[in-house]
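Only one protein chain is missing from this complex, and each of the others stays in its spot.
Then we have chain A:
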Amino acid sequence: MTAVPEATAVREPAVVSGPPARRPRPWVAPPRPVWEEKPSRAGLAGKGLVLLLACLGILFPLWIVVVTSLSSRRSIDEAGGLVMIPKDITFVAYQELLSGGQVTRAALVSIGVTLVGTLFSMAVSVLCAYGLSRSGSLGHRWILMVLLATMFFSAGLIPTYLLVQSLGLTDSYLALILPSAISVFNILVLRGFFMGISQELIDSARIDGAGDLRILWQIVLPLSRAVVAVITLFYAVGYWSAWFNASLYLNDQDMLPLQNVMIQLVQKQEAPVGLGQAIKTGELSGLAVQMAVMVMALLPVAVLSPFVQRHFKKGMLTGAVKG
């Protein structure tokens, strides 16, 4: 059970906190070592092209979704469907969706489940990770084994389903949180990071009279902001993206989160409850409404994940070796 040494810091001097130092002229490449051949023009162009195509392959579909969601009925009809070049920007689809009704409720459900779930998952995971991170503590190897073993097997869909049902969690939001509340992988990542924190620091705090909780809160967590940010994002994205448990355990249509409503609206091409009339009479474009729901689902992650991006590698690498 060893902590992985920080092997990543070789190339990018990671700025963990505080405002990033202004990099001078970032578009200019750092000097090449003398022994390296000069890159050929064709090679550079080829690399650039492949990279550009890969990025466009991801961004172009998203662009179309966003633009179509912002288009009026008229420009959508003119384009014969999806709009590639924005003509007249209108927020009418969003206004309709967010003025109460099915999608508003679903979005609120998703936000609520994500906030509560992430908080719960993080609390449980951080406590457990710290509890297992002090070497030589009683029983931590056994507990670790119990957790690790779950990565090798799964009890199966049917028994889990029956269990959640027997616990009376059907038609309760707890069914969306508890069964998938912790990921052993995430706990291991956190633990790996906590183990890297110097024992001397923790001991000195203890000699000053701090208990384990206080050490965790005031010393370990502030030193682990990067990895905590990454794991929080992982959990939050998990809750935000989840739809399967809701489809299993929630029978009440009004309780469904955004992803499940998106399945109904986009995949099954149903009109949102209450907006069917507006779409039929032509005031509102059904396509724009679908796209607006998709944008609502992708916006939070698209906005948040780049902020945490520079820490991803740290999070992934510490977890990659499970020891």
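Brief remarks on what is shown
FYI, a contact is a pair of C-beta atoms (placed from the backbone, for glycine too) under 8 Å apart; a residue touches a chain by one contact, two chains touch by 3 or more; residues count from 1.
Just so we're on the same page, contacts and distances are computed from a predicted model.
Remark: of the listed names "Ethanolamine ammonia-lyase large subunit", "ABC transporter permease subunit", "Acyl carrier protein" or "NADH-quinone oxidoreductase subunit K", the one matching the undisplayed chain in UniProt is "ABC transporter permease subunit". Remark: the omitted chain is touched by one listed residue; of A:M262, A:L275 or A:V289 this is A:M262. Along chain A, the points of touch with the absent chain fall at residues 2, 7-8, 10-12, 23, 26-30, 32-33, 35-37, 47, 50-51, 54-55, 57-59, 61-62, 64-65, 68, 80-82, 123-125, 127-128, 130-132, 134-140, 143, 146-148, 150-163, 165-166, 178-179, 181-182, 184, 187, 195, 199-200, 202-203, 206-207, 211-213, 216, 233, 237, 240-244, 248, 259-260, 262-263, 266-267, 290-291, 294, 297-298, 301-302, 305-306, 309-310, 312-313, 316-317, 320-323.
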